[in-house]
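One structure follows; several queries about it will come next.
Complex shown without one protein chain; remaining protein chains in place.
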Amino acid sequence: MKSYKKELWFNTPNRVDLINITPQVDEALKESKIKEGLCLVNAMHITASVFINDDESGLHEDYKKWLEEKVPYGPACYKHNTYEDNADAHIKRQLMGREVVVAVTDGKLDFGPWEQIFYGEFDGRRKKRVMIKIIGE
Amino acid sequence: MKSYKKELWFNTPNRVDLINITPQVDEALKESKIKEGLCLVNAMHITASVFINDDESGLHEDYKKWLEEKVPYGPACYKHNTYEDNADAHIKRQLMGREVVVAVTDGKLDFGPWEQIFYGEFDGRRKKRVMIKIIGE
Partner (left out) sequence: MKSYKKELWFNTPNRVDLINITPQVDEALKESKIKEGLCLVNAMHITASVFINDDESGLHEDYKKWLEEKVPYGPACYKHNTYEDNADAHIKRQLMGREVVVAVTDGKLDFGPWEQIFYGEFDGRRKKRVMIKIIGE
C-alpha cells in the first residue's frame, strides 16, 4: 500500500470565500502515482470546510446567503464570542462539512459530471491549511 | 490491497425521494471479496445525497418536511435559478451529506443496530448515479 500527503495553504481576502481546489487535488494525485484507492481532503481548521458541489457563481452566492440567514455573523448571543467573533463560522462549517473522500480509479478522481472540490472559508483573512491524504496502490 | 468499484443508477419518479440502497451495497461488498477495509458510497451528482439513518417512513416524511421548510423549492430569490430551478436541491444535499464511509469487518458492513444506507434524491426524474468504492484485503 502506498500513501501520499500534501498540504495546501490559503489566506483568503474575505471572511467568507469558496475556492475551487480541484486542480490542486488532481496534481497531488498525479504526484502520488496511486492508481486505485481513496483520497481524503479535509480542512485542518475548524472554521472552514471542504465540500463537493457545482462551480457556479450564482449557487455560491446562494450558499453564502442561506448560511448567513440561518447562522448570522457576530451577534452577542453566541457564548463562544467572548474573546472571539467566529462562533457562526464554527457552525457554518458543520453544515457544509469538514471533509470529502473521493474514489481514485485508473489514477483519476472518479467523479460524476459536475463534481468539483471546494475550500469553504468562513473566517478568513489569515493563513489556514487543507490536508490531502491518498492511500492505495 | 484489493479495490472494487461499482456504480448504481437511479431515475426516481419524484423530485424528492429517499431510497434504501443497503442491499445493493451489501451485494457489491460480496462481489469485491474484500474482508477488511473501508467502503465509500457517494452520490455522483451534486443535487443528491448518500446518508445513513433509519428505514422508517414517518422519519423520512420528517426529513423532507424539515428540509423543505428550511430550504424551500423554487423561489426566485436563488441566484442559481436563472436557467435552472434546483438551487434548493444543491443546498439540501449539503445538509444531508454527499457520502458515507463504512467499516468492512469479516466481509460485512460493520453497522450498528439500525444503520441503513440511503440515496437521497432532491432533483429527480432523470438518470443519476451512486459510486461504491471498496478498498482493503
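Letters A and B mark the chains in the order given here, with residues in each chain numbered from 1 onward.
Here, a contact is a pair of C-beta atoms (placed from the backbone, for glycine too) under 8 Å apart; a residue touches a chain by one contact, two chains touch by 3 or more.
Small disclaimer: the values here were computed from a predicted structure and weren't measured.
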Residue of A:12, A:42 or A:116 touching the missing chain in the full complex: A:42
Chain not shown: contacting residue from A:80, A:108 or A:125: A:80
In chain A, positions touching the absent partner: 1, 3, 5, 38, 40, 42-46, 70-71, 78-82, 87, 90-91, 93-95, 97-99, 101, 128-129, 131, 133, 135
Chain B residues that touch the omitted chain in the full complex: 1, 36-38, 51-54, 56-59, 61-63, 66, 70, 95-97, 100-103, 105, 110-115, 135-137
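Definition applied: only the chains that are shown with their structure count from here on.
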Centroid spacing, where centroids are CA-atom means, of chain A and chain B in whole angstrom: 20
